[in-house]
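The complex is shown incomplete by one protein chain, all other protein chains being positioned as in the whole.
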Amino acid sequence: MIRRCFVRLVPAAVLLFAAAAPAAAADSRLTADGRIPVVFHVTNKDPLMWNQALNNAANYQQAMGKDKVFIEIVVNGPGIKMLVADAEVEPRVTAALTNGVKIVACEQTMKGAKLTKNDMIPGIDYVPGGIVEVVDRQREGWAYVNY
Amino acid sequence: MIRRCFVRLVPAAVLLFAAAAPAAAADSRLTADGRIPVVFHVTNKDPLMWNQALNNAANYQQAMGKDKVFIEIVVNGPGIKMLVADAEVEPRVTAALTNGVKIVACEQTMKGAKLTKNDMIPGIDYVPGGIVEVVDRQREGWAYVNY
Partner (left out) sequence: MIRRCFVRLVPAAVLLFAAAAPAAAADSRLTADGRIPVVFHVTNKDPLMWNQALNNAANYQQAMGKDKVFIEIVVNGPGIKMLVADAEVEPRVTAALTNGVKIVACEQTMKGAKLTKNDMIPGIDYVPGGIVEVVDRQREGWAYVNY
């Protein structure tokens, strides 16, 4: 009887490890369409850092394959000027949008800076709060890079 | 017998998924009193970034509900001047403390900068090492934001 019990428990143990392992493994933290998700968080007022974020987005897509990764650039605080229509990086922001990078502006920051959606680069998205966004994404398992 | 074994294993499998799922889910990474925990890490010497961290703390509390989140601001390196008693942001630091934000200074940095607790804003906390703190918090599942 003891031996039979043991035999019966083996399948449960096998299922157990099969199910528990993905809970910690990287592969369970993908977007619904199987991409590696990363949030780039831009707060810096220095255009050098805006260009760095945009370089990194392009290089990361190229290194991994554009359909294998999902990059969301969250912009708030002093970084918000990166996304106004007359920003020096406007052509690069537009190119990133065309390449499938999601770029979101913090509406809380915009309100403080007296910016409306009409002031911003067309095609970007908006979130009520930039920090809520970067925290939520990390809690869903996204990697985080700061600029 | 095979059929009965299968029936017996179903409850184990159900338990399995019930237990394994929370291991990866966001909801398991809350403070003991059910708050979403976030560590803000300030190393920058620029008061613009200190104000940004303090803005973000206030806005994040307001967006989520002050009793739903737990924010710890860890200050080390060139950022330490944010927490000296005569810092230009002192009133804002004190207001954040009053609003339940935990603010900790790195004692290792203070030693190097010849600062004692008497030099610092009353009400802040202290940790032996700022990096130990931000690493430990991340390993407990806290989100990380850098300034």
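Every chain is named by a letter (A and B) in the order it is written, and numbering of its residues begins at 1.
Just so it is clear, a contact is a pair of C-beta atoms (placed from the backbone, for glycine too) under 8 Å apart; a residue touches a chain by one contact, two chains touch by 3 or more.
Just so we're clear, the structure is a prediction, and the values are computed from it rather than from any experiment.
Looking at subunit A, the residues touching the absent chain are 5, 8-9, 12-13, 16-17, 20-21, 23-24, 26, 29, 36, 38, 48-49, 52, 55-56, 59-60, 63-64, 143-147. Contacts to the hidden chain, counted on subunit B, fall at residues 8-9, 11-12, 15-16, 19-20, 22-24, 28-29, 41, 43, 45, 76-78, 108, 112, 128-132, 134-135, 138-141, 144, 146.
Please note the rule applied: only the chains that are shown with their structure count from here on.
Simply put, subunit A must spin 120° to overlay its Cα atoms on subunit B, rounded in steps of 5. Chain centres here are Cα means. That of subunit A falls 20 Å from that of subunit B.
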